[in-house]
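To start, I am sharing the structure in question, which I have written as structure tokens.
With one protein chain removed, the remaining protein chains of the complex are shown where they sit.
By letter and in written order, the chains are A, B and C; residue numbering begins at 1 in each of them.
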Amino acid sequence: MKARLNVGVIGLGRLGRVYAADLAQRVPKARLAAVADRQADLAESFARDHGVPKWYQTHEDLLDDKAIDAVAVITSTSTHREVVIDAARRGKAIFCEKPIALSLAEAAEMLQAVAAKGVFFQMGFQRRFDSGYVAAKEKIEAGAIGAPVLLISTSRDPYPPPVEFCDPKVSGGLIADMGIHDFDVARMFMGEVRSVYAVGGALAYPELKAVGDIDNAIINLVFENGTLGVVELSRNAVFGYDIRAEIWGTKGSVQVGYFRQTPILVMTGQGITHDVVPHFMQRFERAYLAQIQDFVDNVLEDRAPRVTGADAVAALRISLAATKSYQENRPVQVSEI
Amino acid sequence: MKARLNVGVIGLGRLGRVYAADLAQRVPKARLAAVADRQADLAESFARDHGVPKWYQTHEDLLDDKAIDAVAVITSTSTHREVVIDAARRGKAIFCEKPIALSLAEAAEMLQAVAAKGVFFQMGFQRRFDSGYVAAKEKIEAGAIGAPVLLISTSRDPYPPPVEFCDPKVSGGLIADMGIHDFDVARMFMGEVRSVYAVGGALAYPELKAVGDIDNAIINLVFENGTLGVVELSRNAVFGYDIRAEIWGTKGSVQVGYFRQTPILVMTGQGITHDVVPHFMQRFERAYLAQIQDFVDNVLEDRAPRVTGADAVAALRISLAATKSYQENRPVQVSEI
Amino acid sequence: MKARLNVGVIGLGRLGRVYAADLAQRVPKARLAAVADRQADLAESFARDHGVPKWYQTHEDLLDDKAIDAVAVITSTSTHREVVIDAARRGKAIFCEKPIALSLAEAAEMLQAVAAKGVFFQMGFQRRFDSGYVAAKEKIEAGAIGAPVLLISTSRDPYPPPVEFCDPKVSGGLIADMGIHDFDVARMFMGEVRSVYAVGGALAYPELKAVGDIDNAIINLVFENGTLGVVELSRNAVFGYDIRAEIWGTKGSVQVGYFRQTPILVMTGQGITHDVVPHFMQRFERAYLAQIQDFVDNVLEDRAPRVTGADAVAALRISLAATKSYQENRPVQVSEI
Partner (left out) sequence: MKARLNVGVIGLGRLGRVYAADLAQRVPKARLAAVADRQADLAESFARDHGVPKWYQTHEDLLDDKAIDAVAVITSTSTHREVVIDAARRGKAIFCEKPIALSLAEAAEMLQAVAAKGVFFQMGFQRRFDSGYVAAKEKIEAGAIGAPVLLISTSRDPYPPPVEFCDPKVSGGLIADMGIHDFDVARMFMGEVRSVYAVGGALAYPELKAVGDIDNAIINLVFENGTLGVVELSRNAVFGYDIRAEIWGTKGSVQVGYFRQTPILVMTGQGITHDVVPHFMQRFERAYLAQIQDFVDNVLEDRAPRVTGADAVAALRISLAATKSYQENRPVQVSEI
């Protein structure tokens, strides 16, 4: 086992910078060896500010760097196919942020390339590393709630992305873009999904209709074992960021999530008030760190990934089924996709 | 206006006794003049214990009592048609516990009889009188959350009724029996329902399959104005009674409900623990009282009922549509029913 | 045992009307036979509105009423001595609202009169009947927190009484007037108090200095068994009413109290807000009812009172010691009083 893993980060958008900063400063077993971004100035300034020895403008150049053992692919989803396949061909261990791709065909190509070269491949679904979801899973496996029979998974953003990013041809649409986290959570707690039914609408931001997207959706799930789920998605939690899950079993229930970020209450004549979780960076800061640490440890110690390409494909398949259900207003079997 | 309303209670089951005791002791403007129950000994002992002047075994005998101005009909749903029609014919003001009937045809007959005699008729949906639901409605009407776009209404019982009461021919089935409260809440906050889709199963109590009932259901709602809802029903909140609602708007959200009954926390090496709401009597004790007070006040002051026969029919129609959707596994338009 | 106890209420101030209304409508085993108040019109209108058969202007006239078995004395503290002694001499069972008197000498006279006639005497300290305090006591007696070593008891009012009622010659001053509840709670959980030390000030309402009263105080307690306590009193919980207790033991802790009255949360861009408990009537409505029911049951069933004259004297003695400590700025032994 190597003492430290040389990692390159490809894509320095909002989330890419988080992973890169974590790798630079908070993952002792990793060394951030290089960053790459199409915006050369962004790559250069990030490298300078964080003491990263090398920076590149293209993913190919970074991948050609022999000193690099592993890469984190945090580019826009539409480029995942190309970058992951290139990385696999060069034998790099790969961490790929969700969703794996916008289509099953692309995902299949990627996983073929990974399998062909036998490289390590781990998907990013950070809720699996959040202390609440982890504790819930442990409690359930310890029998605290008996057999799970119902899942409720909720994702609410404080506002929508810029409308140009909401075009379903780019984002996959609300159900795929936001819901994929919840579909992964659903599988984590309940198993495989048999069928879905979705309703939705552009209810709070009618301007989304122009690009064909929606801002609220409710998706019913029936799992293969007959148990039930519901996924609640919204872009108008205008007060903040609301991520929750409830798992109901034959002997009890677990609730995951919280609303208050700063531990103070203000009590005045207007009632009792507290703040909220602003957005995903505050909510999942530690989960992102735990996840990339896990990737580094897995590669160094030659362990299996906790979230696989097959997991990513399964979540994608559910999101495509749910999108189809919404479009056709009928229950859709996941096996149809 | 009369100073006090002479009220008779028909049906002294669990809930009938609550209404009767409230009328006997806690509604100053009412006088509990008589009670009736098919179990004569129950009627007799209740009358004796609560100082009620008269008791009867049949609803007809109570209705023939000229001293009685108004009746509360708390009998089993299958008898509502007969009792309400008999009461209307004798000119009594009527309070009828939900659901109005098991079929729309029965409900129509009842409302025709009521209209024919012009008697006062008020339906019982006690959540409309709960301080939380009332405050939520007021906040929303005051603009606190902007325009509502999504409703989540939850009902979870700690255990199922005895299996013989779960036969859908008697109870209407889980979706109608439990969900009718949530369908009424949905209309209260969001308006009329256009279509529904329901999934469900006998997941925690497989013995319910023998009578054809289920113990969990998720029902999607699309309202006529395009907004969305989801109703979550369960019989296996084994820790207690869980009644909640969330209404999400363009400018905020309101959450209704609570989990802790007794205001203490116990903190030990095993963590922090508190108790729960045991069941509906603890959760809605004050709402039941407020509701029957409202009925008495409305009759005495000649005011319109807050919950009408039309409200009851609308909720029943949604529950029938949702039941049909579950049975046929397809979205159902409420107008189909 | 009589079937129903004929009770008279003396004093129809804010709290007297609560007890009287409870006795009139919510205590089946009691019959509110008469009310008395120096304001004749108040007595008359209350009697008329609540169907009370008789009303009086003086306590003597009510006490001379042979039909009355028991009286609730809810007059101002300065009159307790006279009314209780008169009631005892006429053989009535007595419920007396706290505090028993403003001085130990008065209290001794009262209890002598009670003892001389052997009448039933119960003090009002409603926190002992609150579901939270009751549950805490039960948990502690069941061993949930091991041996108690520390008590924190908190009372905060939303605003001070009218300044003329704050004159310590009338009210006893903040420490006696408010704190007596906490001193009773202290004894309920921890046992007898050995010494006290108090600090205080007119910090939020400087106008109280004109009458010699204060609006905030902190009182340290050392119990005879060496355990510790602190009582926190305030008149400026401007948002509402804040009554709490914490009992810390060798194996855990119990917290009593709550902040939210109505079960809703409002979530907007300004954060998450809920309402508060407005004042003592909302907080202790059920405790007042449970307490007067207990009194009626005890008299009818010839049971010992749950809160005795000796309890009242002990709490009074602590409040006098604490007041003296505040005045002299030194620790005071309760035995000095």
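Quick note on the criterion: a contact is a pair of C-beta atoms (placed from the backbone, for glycine too) under 8 Å apart; a residue touches a chain by one contact, two chains touch by 3 or more.
Since the model is a prediction, treat every value here as computed from it, not as a measurement.
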Listed residues B:V170, B:V211 or B:V276, member touching the removed chain: B:V276
Options B:R14, B:K209 or B:R260, residue touching the unrepresented chain: B:R260
Interface with the undisplayed chain - residues on subunit B: 237-240, 259-260, 267-276
In subunit C, positions touching the absent partner: 149-150, 152, 156, 197, 199-201, 203-204, 216-218, 220, 222, 226-230, 232, 234, 236-239, 248-253, 329-331
Absent chain, residues of subunit A that touch it: 25-26, 28, 49-51, 131-132, 135-136, 139, 144-145, 251-258, 260-269, 275
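Keep this in mind: only the chains that are shown with their structure count from here on.
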Geometric centre distance via CA averages, subunit C-subunit A, whole Å: 57
Whole-Å separation of chain centres (CA-atom averages), subunit A against subunit B: 42
Residue list for subunit B, restricted to those that touch at least two other chains: 251-253
